[in-house]
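Partial view: only certain chains, each at its native spot in the assembly.
So that you can tell them apart, the chains are marked A and B in the order they are listed, and the count of residues begins at 1 in each.
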């Protein structure tokens, strides 16, 4: 655990230690998530076979589970991985992609939620759906609600479960039910490139691998992506180039620059 | 339905409404197809689990099925999705990738063809194979025949089945058996970037979600991609950059520009 946590210190720790991050993620996000992890200095591994997920969890510094294109076999493997992470006290993050769209996704998300992820990260529609175990929010995998709309529900979900909950969007909101923070920044083109949210989940797992305070680690990761998005938005005005510049920005980011530009606002007590 | 259909009006409708497009596509194409849909303003969702495909079809404005890397499980899910689309009167498009290469692909394509897609889109070798239920055309998933070679077979296939058939290549040919059109344009680098055809299928689904006349919608989509390809070809002379610029061009394209530059030639009656 970092004694004086800051986003830059966390990023520096990732660069120094290169934590192995085990991803069970969707088929659309594999490429960007792996490249985002490499860009910040982490070591990604993508593995979903039931036969090896527990082994990889035991090697990894953190686990990211994204239910985006799950089949029952992938879900079962994810459950095994999550149970192993819980047993090993390895931090793990749940990304409930599109859980408000179908009963299958909601059931998968709820089953994983019971295995006590360190963090749940979703867009406003996904967190609203999860907090209420209710379908009909969002459009497919995209949000139709704002972060502000679901802050109360996110706080309730965090309080009831004891988990950290992150709602990401124009301004992110993260809470453990007692403490909370907001992260500003980012760029509108982040919503016009597929899998940016999934890559953010992967990056957050890397931050969790080096910073024990899950709330702080999440704030650091969200700030890192927000700053990278702003940098990319200055270099690119269309999504093809923006995706390239986002990876460039993650790679080039200096810890000092991240500390300077991070717009993290703690709402209750400082960590 | 648009009262005065034009490619620009269709593109504008996509930007305004952001139709949800459900894709059951191949593992190579996921990223580019999703990004192409986002670039033109649609909302992509990729989902192939038997447990949820019918739900997503019911939420979606259109369905795109691409058999590129199917296993029997994916094929079964695609059949369920197609049946649901047919029942819901949701437009759906079949992309019979490489159907002339193996009996497995041909059988998958033929089985889906019976569920009456609104549109079949393939390269010349794929359409020739499909029209004759015969293997041995093409090289793997690439065309070895020209569009002109298979116009007659495409017309016969359309007449016999009542479907719209699109053969894409240097100059595209689209027919419903009675009316037909050609779309010129594009760029040779489109054949040196993987999944451009698959992304075109996805985009066509988005146009079908906003324009009921399938023949017109297809012409609009093919023109949109052709114009984007030309724009990208001016900005890039190699495939790595071309892929980036193709997404940029789709994103930046103005409806008015598309109307001006679209090279759609109606061969029979105006729609």
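Keep this in mind: a residue touches a chain if its C-beta (ideal position, glycine included) is under 8 Å from a C-beta of that chain, and two chains touch if they have at least 3 such contacts.
In this text the structure is predicted, and so the values were computed from the model without any measurement.
**Student:** Of the identical chains, 2 are shown; go ahead and state how many the full complex includes.
**Tutor:** 3
FYI, only the chains that are shown with their structure count from here on.
**Student:** CA centre of chain A versus CA centre of chain B: separation in Å?
**Tutor:** 33
**Student:** Going by the contact rule set out above, which residues of chain A touch chain B in the complex?
**Tutor:** Interface residues on the chain A side: 26-28, 31-32, 68-72, 98, 101-105, 139-142, 191-195, 238-241, 243-244.
**Student:** Enumerate the contact residues on chain B facing chain A in the complex.
**Tutor:** 18, 20, 22, 27, 30-31, 34-35, 38-39, 43-52, 55-56, 59-60, 73, 243-249, 251-252
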